[in-house]
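Only one protein chain is missing; all other protein chains are in place.
And now, subunit A:
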Amino acid sequence: MRSLDVTKTAFSNTLRSKMRTFLTVIAIFIGAFALTLTSGLGAGINQTVDRIFGGFGEDDVIYVVPQIEADATDQDGPPEYDPDAAANMDSGFGTGMLTAEDIETIENTEHITSVSAEVAAQIEYVETAEGGQYQAQFDFALNDALAEVAAGATPDRGAMEIAVPEDWASIYDTDDPEDLVGESLTIAAPNAVGQLTEIEVEISGVLHGTLAGVGFQPIPSVALAEEVAEINLEGYEGQVSEGYIMAAAEVENLEENEEAVKAALTDEGFWPMTLEDQIGMFETLIDAITWILSGFALIALLAASFGIVNTLLMSVQERTREIGLMKALGMSSGKVFGLFSMEAVLIGVMGSLLGIGLGLATGFVADAFLTAEDGPLGGFAELSLFGLNPLAIGGIFLLIVLIAFLAGTLPAARAAKKDPIEALRYE
């Protein structure tokens, strides 16, 4: 029997009991549909992450934060107070801050050309030229690298500038972010005893909110953040311990020196990460979630595969005589096996094509609807919840066909084993 004839015969056999085939296909369809949605969701979010960080991939910067000691969470009760701790410690262990000494250590590490440090800067309010006062908090100055601008530019690190979120346009009574660029803004910074100092700054740009959480708060320039931090510490009685939240170290030829710099910094008790590492962490998390969701879809498929076994076993039983006839007329056991396996495969193909097709359609329509300008998740310009990953789709298709084939082997083997004489006697 030719392969084409096997396929055609198998196909017409699946259409013989349409209702039964339909129900079996439905079960496969559900699995395929769910797998397509979960993989599409993972692909979409990963694409979003890529897009967010994509523009900054070439940055030769390693971000450094203090290492969190692994056993910090294991200790019994809080550690005893040591008044000299902040000043004496080499790195900011325990305080979660980098000291000035740490910054120096980082600066002196080989291959590092310059370091910018992030200070903690508190502000009370911001005031527009018209006199309206608004509550606000600074984002990290070093997050300027992650920001996406709707108008203007990110603040010049050395100048007294600030970039504000897009929705701040409303306080300037405008819809066009361009109108905000160049406006002045007054920042009120409190000192240790609550007295306010006002600093006038210029708006350098307007920010889009990104999924990395950047752009929803104003980003000051490094100079502005340092100025505010200094004001914050004014009037502080006693020892002032300078603290930095994070340091961004410029590395010469990052690609080549990454490992060495990272190893050196780790030895010094820091936790160095490149932008890529951060993206990697994100994507690992997203992949993990995708896999878990796909696991549920796989369970659905597993259940569906038993549907195939059941359907085909019934079919083999019903067609005992036909099988006997085919064998009597000289069809080999192998071909009988092939015929019934092909039926299982065809059920798998039908279910997966339907499921993948409808899954993709549903995914893209839902994505378009949810992330539309006025949709429920419309605020994020670069957000996509669903993406096409041809490799994953191909993999899903093959996986389902494979599962269907495996499910078909038991009934197919049973059909192949039938003795023609007994099968022809079967009433």
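Everything below uses one rule, namely that a contact is a pair of C-beta atoms (placed from the backbone, for glycine too) under 8 Å apart; a residue touches a chain by one contact, two chains touch by 3 or more; residues count from 1.
One rule holds in what follows: contacts and distances are computed from a predicted model.
Novice: So one subunit is absent here. Using its UniProt record, which name fits best from "protein-glutamate methylesterase", "Ring-1,2-phenylacetyl-CoA epoxidase subunit PaaD", "ATP-binding cassette domain-containing protein" or "Succinate dehydrogenase subunit B"?
Specialist: Checked against "protein-glutamate methylesterase", "Ring-1,2-phenylacetyl-CoA epoxidase subunit PaaD", "ATP-binding cassette domain-containing protein" or "Succinate dehydrogenase subunit B": the hidden chain maps to "ATP-binding cassette domain-containing protein".
Novice: If the hidden chain were put back, which of A:Asp5, A:Glu198 or A:Glu252 would touch it?
Specialist: Hidden-chain contact among the options goes to A:Asp5.
Novice: In the complete assembly, which of A:Ile26, A:Met160 or A:Leu424 touches the absent chain?
Specialist: Missing-chain contact among the listed residues: A:Leu424.
Novice: Which residue, A:Ser114, A:Thr284 or A:Ser333, contacts the hidden chain when the whole complex is considered?
Specialist: Hidden-chain contact among the options goes to A:Ser333.
Novice: Of the residues listed, A:Leu325, A:Leu353, A:Leu388 or A:Leu410, which one is in contact with the missing chain?
Specialist: Of the listed residues, the one touching the omitted chain is A:Leu325.
Novice: Pick out the residues on subunit A that sit against the missing chain.
Specialist: 1-2, 5, 9, 16, 321-322, 324-335, 419-421, 424
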